[in-house]
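For this depiction, one protein chain was excluded, whereas all remaining protein chains were kept in their positions.
By written order: A, B and C. Residues from 1 in each chain.
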Amino acid sequence: MEFWPSANSEVDKWKEVQLVYQSALKEIGTKLEILNDEFQHVHKYNPIEHIKSRIKTSESIVKKLKRNGYDSTIENMIEHVNDIAGIRVICSFTSDIEQIAKMIERQSDLKVIGIKDYFTNPKPNGYQSYHMLVTVPINLSDRIVDTKVEIQIRTVAMDFWASLEHKIHYKFEGETPETIERELMECARMVSELDAKMLSLNNEVRKIEEQD
Amino acid sequence: MEFWPSANSEVDKWKEVQLVYQSALKEIGTKLEILNDEFQHVHKYNPIEHIKSRIKTSESIVKKLKRNGYDSTIENMIEHVNDIAGIRVICSFTSDIEQIAKMIERQSDLKVIGIKDYFTNPKPNGYQSYHMLVTVPINLSDRIVDTKVEIQIRTVAMDFWASLEHKIHYKFEGETPETIERELMECARMVSELDAKMLSLNNEVRKIEEQD
Amino acid sequence: MEFWPSANSEVDKWKEVQLVYQSALKEIGTKLEILNDEFQHVHKYNPIEHIKSRIKTSESIVKKLKRNGYDSTIENMIEHVNDIAGIRVICSFTSDIEQIAKMIERQSDLKVIGIKDYFTNPKPNGYQSYHMLVTVPINLSDRIVDTKVEIQIRTVAMDFWASLEHKIHYKFEGETPETIERELMECARMVSELDAKMLSLNNEVRKIEEQD
Partner (left out) sequence: MEFWPSANSEVDKWKEVQLVYQSALKEIGTKLEILNDEFQHVHKYNPIEHIKSRIKTSESIVKKLKRNGYDSTIENMIEHVNDIAGIRVICSFTSDIEQIAKMIERQSDLKVIGIKDYFTNPKPNGYQSYHMLVTVPINLSDRIVDTKVEIQIRTVAMDFWASLEHKIHYKFEGETPETIERELMECARMVSELDAKMLSLNNEVRKIEEQD
């Protein structure tokens, strides 16, 4: 059963929607914590550096619906905006991204309904990240609703770049000067190089370690 | 599938056991938070005042096994000690106890495997509380394990009494002087009276309110 | 130096005021945690059961100013409303109240500017609690402001009573029916009796313990 609010007024419906997405973020957050603890126990290593989560503001949701030609109804929000609930998983090495994605895929009560691999195929502006769209069942008092959450997995360096890009994009409202765009691309390249170098160094250390 | 540790050494097995019970407490804690938020949204009232949780120490577990005539193996712990993971839900009014129990029963992914109703039938020493033994499925990386958690539901006043009783029982190691025991019984009686009085007052207020 | 907001607009001033009071709650919260940890270390006993804190809503502040005949300016709020920042310290036994009050008085960087002892002298409606009005210096980037915080110290049972009384008072907007008021008084009496009984039992246990 997909989630549809049962309240009468639009304001109450939106509150109910927020509540359910907030619950979904809590459930996924708990699951990731448990997986990280287990990984740490078995492999003596934390693949997850830290986690941030957020509910999209109603302003951003409405903007996104408009941009895509939909009316601003709560039904359209739920059906057409996939990142109302977003959780960001930050890791140290690019190799962790795959590990974390696999751990999520194996969860029996999560359903992966979409993947966008901007890690292997960065966006034209340089954006790198691995996106998974999942649904998690939320037990309300009278029904269970499958709720969509977008999970973004990226390294510390990718996350730093993405924060700056977001700030710039927001400031120029989509009309970023070309010079700034070129600089951002250059920064994205440096981020990739640094990530590659740090990973190769980490692998080298592990190889020496295993020889001992 | 029931939970059995997969590690080799006893120490590692115990760590694994703790990890799984810790995860179960996190899952149940999240579920209760979600239910409380929803209740608050629908009824403008928080049935849950606050929540505490704990893992039983290995010393207490071993003592309990001994008392019941079992060897101190990890398998016996899992099979015969039901309150390794315990979560305590404190509420304001005795009427909340039933509400909370019902909310838990309706959760599709929890299985209630036992009830001990020391609220309707207090223990001889005066102890009052509603106990539910449930299992919650924990998604580990390679399997799902149904993990037992004891949920204790009680009012603020019952909880205050139980803390003092626990302290006294622990101090006298089971050989509590009879005078102290009688006083405890007397306190338990006062707790019940106070809870009944506060509930009837609360109901009276609600009745007046509904007339308006 | 007392706290006066430096912002220009009224909205920004109110945000600044909230920020400073929020900071004061954080500082006092940290201090109480440290004192409780030390007490636990030295005496193997936690006098503090738990702590809650809140900022008074602007609506409640405005109402209070009006009730006392003041205009609703931010300057009047700061000068005449003492409980904009409130912290509630809940303890098990009435004897803990004095312990906690003494610990707070000894803090060199807090200044106690007022005491209302509704524990020894309950309010006519039965309300029991020990109130301390203190100021704590808050280090902002360009100045230090002494900020007022009201600390309320009470037992678990007193707190339970106060929650119900608050709810009732709020519902009837000050015009509580006399029967309800009489019942509340009766409950307050039962709370005092229970607190006295539990304390005497606790003392008795300690006496036996010391004889051993």
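Everything below uses one rule, namely that contacts are C-beta pairs under 8 Å (C-beta built on N, C-alpha and C of every residue); 3 or more make two chains touch, one makes a residue touch a chain.
Everything numeric here is computed off the predicted structure, so don't read it as measured data.
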| item | value |
| --- | --- |
| Displayed chains contacting the withheld chain | A, C |
| Contact partner of the left-out chain, one of C:Glu10, C:Glu79, C:Asp109 or C:Glu209 | C:Asp109 |
| For chain C, residues in touch with the removed chain | 15-16, 19, 22-23, 26-27, 29-31, 33-35, 37-39, 41-42, 103, 106-109, 137-142, 144 |
| Missing-partner contacts on chain A, residue numbers | 50, 92, 156-157, 159-161, 163-164, 167-168, 171, 177, 179-180, 183-184, 186-187, 190-191, 193-194, 197-198, 200-202, 204-205, 208-209 |
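Quick note on the criterion: only the chains that are shown with their structure count from here on.
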| item | value |
| --- | --- |
| Intersection of contact partners for chain A and chain B | none |
| Fitting chain B to chain C on CA atoms, where both chains share a sequence, rotation angle to nearest 5 degrees | 180 |
| Farthest chain relative to chain B (centres taken as mean CA coordinates) | A |
| Computed distance of Cα centres, chain C from chain A, in Å | 41 |
| Overlap residues in chain A, where contacts from two or more other chains coincide | none |
